[in-house]
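A single protein chain has been omitted; all remaining protein chains appear in their positions.
Moving on to chain A:
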Amino acid sequence: MTDTTSTLAQSVVPMAQDLFTAMVDGEPGLLLPMEALEEPITDPLYAWVDIVGPAVSRTLVVTARETADRLARSLLLKEDDEPVTLEDVQDALGEVANVVGGNLKAMMPEGSSLTLPVVEHAEPSASRPADHEQALLWWGGPILIQLWTSTNGEDL
């Protein structure tokens, strides 16, 4: 793991917890780090942002549609049984990727740009496995954050 990846990796959990505490849950302690996923995420949604320029990085957030639905309800202050549209769910999960990626960008060399978030049912293509991944648990639902970094111009 490069120094850059290591620095970013160490920041992912506190950054994600700050995000959920301030804007999702309104209280700390509900987003918990896990050693690894206990089983593959079913019916996954993938949200990612890229950092492009002198520094290259991707932040990918993966979670089950069910957990993404709960996330959208929490962000929009909806009741547990209220329906949410796929558009709202994609918007909510994309914002999680955007905030995590944006905060990571602040730790990288100047001059790079953050792309708009992309949310899909299929994972983005990548030439190699992620440099770092962090499993998290929120209301019983797993959330996986994966990071790729490149400091020598190689493709992600």
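One rule holds for everything that comes next: a contact is a pair of C-beta atoms (placed from the backbone, for glycine too) under 8 Å apart; a residue touches a chain by one contact, two chains touch by 3 or more; residues count from 1.
The working rule: contacts and distances are computed from a predicted model.
This figure omits one chain of the complex; the name its UniProt record holds, of "ABC transporter permease", "Ferrous iron transport protein B", "Cystine-binding periplasmic protein" or "Response regulator", is "Response regulator".
When the full complex is taken into account, the listed residue touching the unshown chain is A:92, out of A:62, A:92 or A:130. Touch with the hidden chain on the side of chain A covers residues 18-19, 21-23, 72, 75-77, 87-88, 91-92, 94-95, 98-99, 101-103, 105-106, 110, 114, 116.
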